[in-house]
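Note that this complex is displayed minus one protein chain, with the remaining chains in position.
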Amino acid sequence: MSAPIKLRPDETFILNVGPQHPATHGVLRVKMEMDGEYIVNAETVIGYIHRMHEKMGELKTYSQFLMNLSRMDYLGALGYSHGHVLLIEKAAGIEVPERAEYIRAITVELNRIASHLFWFGAFVMDLGGFSPLMYALQDREYILDMLEAITGSRLTYSYYRFGGLYNDVDDDFIAAARRFIPRMRTSMKKYHKLVTGNIIFRKRLEGIAPLTPEICRKYGASSAVARGSGINFDVRKNEPYSVYPEFDFDVPVFHECDSLARYNVRMAEIEQSLRIIEQGLDKLPGGPIMPEKKLKAIKVPPGDYYQAVETARGSFGVRLVSDGGKTPYRLKLRSPTYSNMHLFDESCRGMLIMDALAFMGSLDLVIPEIDR
Amino acid sequence: MSLTLLNVIVAVIIAIAFAALNAAYLVWAERRGAARIQRRPGPNINGPFGLFQPPLDGVKLMAKQLLIPGGVDKVLFMAAPVLAMAPAITSFVTLPFSDLIVGHNMHIGILLIFAFASIGGMSLLFAGWSSRNKYSMMSSVRAVSQAIAYEIPMLITVITVVMIAGTTDLMGIVKGQMGGFWHWNIFPFKAGLFNPLMLMSFLIFFTCSLAETNRAPFDLGEAESELVAGFHTEYGSMGFGLFFMAEYANIVIGASLTTILFLGGWDCPFGFFPGVWWFLLKIYLLIASFIWIRWTFPRTTIYGLLNLSWKILIPLSLFNLLLTAGLLKVF
Amino acid sequence: MIFEKTKQALQGLFPQSEKTPVTALPPAQEDAAESKKTPKKEEPRPDGVVERDYKVHGYHLDAQVSPAQLLEAVSLLDKAEFFIESITGVDWIKEDQMEVIYDFNRYDFDLCRVVIRTRVPRSNPVVPTITDIYAGANWHERETHDFFGIKFDGHPHLIPLLLPEDADYHPLCKDFKV
Partner (left out) sequence: MGAYFSEIFSGLWSLFIGMSITFREFFSPTVTVQYPYETLTMTARYRGHIDLIVGEEGKTNCVVCGMCEKACPSDCISLAGEKPEGGKKKELTKYTLDFTKCSLCGSCVESCNFNAIDFSKEYNLASTRKEDFYFDLLQRLKDRNP
């Protein structure tokens, strides 16, 4: 709800939301200039857990740095590794077996669901509802168990390798994934009844924080932030990579531009991801998961390469400038939330603080991913 | 006279004990209930079913240092938790639990309870203002606007009930509803009054008592994801403990009032064996639904809350007031 | 097609007299153009528009402009409804130059990724800001300033973003030792 009263810039106070605040989900600080409960001005301060991944990328060899990618975003780790391995494979000309690509797509989509489920729970908790978080975590647990069984870890998977995968999936995984799909669909019905249809929930989000497509474009927003504003942009469709062209899925787009639209996009995405997983399991070919020839140390011909992928949080890009050496000359990680968070400052002006925090929740922030 | 005074003192002591016991075990019930709803076991380590958890929590709170942050208004800061607890306890004195168990019945009992309830709102204002914390300040302002907005529809529905009963005496209100559930004010099908809208009034009153006690989905004063912990952000140890107890004591009062005004007090639904057990059963059912609601819904916004009060609850309760007045006049 | 349009528009920035490189490079020539950029060669790539193989490089158009032309090039893309993906720098220490790379992409299915790059001397790395055109460039420019020490002339709030407030080092410069 925008401010119906005239704001008084001369009678304001500064409110520091964060670095430790329940709504920021990490160490994010927003310096808000408030007039009562209305925000006059906001300045986001980030960088509290900046780890300089890009410098590490320059100092480590390609395969050593691969592990860092899954530490960027602890909720959707696989998507980030996927972008990196795709880039290096493209640049160094490594062939990937088809089975490996299918398994990558399946695991990335599982990871996307896990990430969206966590976001769903945390978002509803931001709005004051506690129980959906627990239900979402319970469903997410099935995914983590599945992924743990094949990758060996629960959050920071380090599962992909240049040219393929670290481990093949087994029949248990496939059976578990098949069991998971109908169970998740039932849960989605429950979530829609419990949360989406709830009048209090709808009233809190409808018309809150409208983001015009123009703002999205100026800030380079992606993921549900763009798709909730009527922009049909999904890297999986716009720039098809990996085996995504093989799958039949839709990109949910909502035109309301408000926080509820962003929520609806993510909820619809879970269902689309389920469709992808279902098709992936049906189509999963046999064969090796790594190239026949064992790869030696990877070298990339000199040049400038870019690869974008659609992670759970939006369009993640890796830019590699190579000089032909063992380590990248420059490795830039374009994180999607960085751009999505950036538009918060401009868009939250004139909002009530509780709406602004609901808006912040709808952006799906993972702070380590912003700070890198 | 002296006997009455003694009576009141004993009643207050019993009320304190009852309030404290309720607060302690309602916390336990809330934690267990929330856990069950979320498919967890809840506190289950200390004692059977975790039943020793509340006294242990109490010991922990009491053993903690009473911390007063620098720069606070000390007098108000100390007074606020006491001010939150005192009216809650005092209200118990005049609540009739059955036709025999009542501390001190008064002819204006219902007015007394509402007078005390508004002191509770003041304690939140004191706590928030004196804490010298911006979050607390915002929280207290919210709490006060919420208290004002919801006292109006609440009082209007109470006036409706008072009109039906013809008395402000709580005992009298219950006595008017004796004789089975069809006589209760929630669906009054007794001679001379057939008002189908009383169910709506019951819902309005119930909603208002949720809002008055600062419970979810109207817990804007606490709003932990926005205002950290709201008005009690700066309170630790027993200062926090008193706020906590006051909240649960207020819940008990809210449930008791709802029972007395709409659910026939200690009356049995089928007309036999009326007694205090029916009263307790009813209030604990209501409290269970308080807990149930809290763990189901997200929080409303401040404007959503005020809109609900001014645009829906007040017009509807006023309409019912007029309708009831008309019906009473006609029949 | 937006690709052709953008290419022509960007080529318009370079007068014919300057003899910009040919547009569609066959692969062999493209490699030659690339190797020019590598630090082994002393001579950096001249300004101009180069078409890249999307399959290998992941973008379509690569325009190197001088800092003075930057704003014009970026506003061309803004008019064509591109969105900003990122801004980053590269420290070409052997050539004693800093490169600023701007990535642009489109929301529609008319896929066209454009990279705009500009080079400035290492001793005085100043580039005009594009925050007036793309508000979202703000953080990207601050980040590039943090990491490389490149100054963005006219930037409204050029203070450290990811690094601590008092940071006086630029960690991605090649002469920064860990």
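By written order: A, B and C. Residues from 1 in each chain.
Convention: a contact is a pair of C-beta atoms (placed from the backbone, for glycine too) under 8 Å apart; a residue touches a chain by one contact, two chains touch by 3 or more.
Computed from a predicted model, the values in this text were never measured in an experiment.
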{"item": "Chain not shown, its touching partners among those shown", "value": "A, B"}
{"item": "Of B:98, B:296 or B:324, the one touching the omitted chain in the full complex", "value": "B:296"}
{"item": "Touch with the omitted chain, as defined above, among A:197, A:245, A:287 or A:325", "value": "A:197"}
{"item": "Among A:68, A:111, A:307 or A:322, residue touching the chain not depicted", "value": "A:68"}
{"item": "Of A:149, A:181, A:251 or A:281, the residue in touch with the unshown chain", "value": "A:149"}
{"item": "Touch list for chain A against the chain that is not drawn", "value": "60, 63-65, 67-68, 71, 131, 135, 138, 145, 148-153, 156, 158, 166-167, 190, 193-195, 197-200"}
{"item": "Residues of chain B (touch criterion as defined above) contacting the omitted chain", "value": "33, 35-41, 44, 203, 292-293, 295-297, 312"}
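Please note the rule applied: only the chains that are shown with their structure count from here on.
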{"item": "Graph class of chain-chain contacts, one of line, ring, star, complete, other", "value": "line"}
{"item": "Most distant chain from chain C by Cα centroid", "value": "B"}
{"item": "Central chain (distance from its CA mean to the mean of all protein CA atoms)", "value": "A"}
{"item": "Pair of chains joined by the greatest number of C-beta pairs in contact", "value": "A-C"}
{"item": "Intercentroid distance (Cα basis), chain C paired with chain A, Å", "value": "26"}
{"item": "Centre distance in Å when chain B and chain C are each reduced to the mean of their C-alpha atoms", "value": "64"}
{"item": "Interfacial residue positions of chain B with respect to chain A in the complex", "value": "34, 37-40, 134-135, 138, 141-142, 216-217, 219, 223-226, 228, 295-304"}
{"item": "Of chain A, residues touching chain C in the complex", "value": "46-47, 50, 52, 54-55, 58-59, 87, 90-91, 213, 216-221, 226, 231-233, 237-239, 302-308, 315, 317, 319, 321, 323-324, 329-330, 332, 334, 338-339, 342-343, 346, 371-372"}
{"item": "Residues on chain C engaged by chain A in the complex (per definition of touch)", "value": "34-35, 37-40, 55-59, 62, 81-86, 88, 90-91, 101, 103, 105-109, 111, 113, 115, 134-136, 138-139, 147, 160-164, 171-172, 178"}
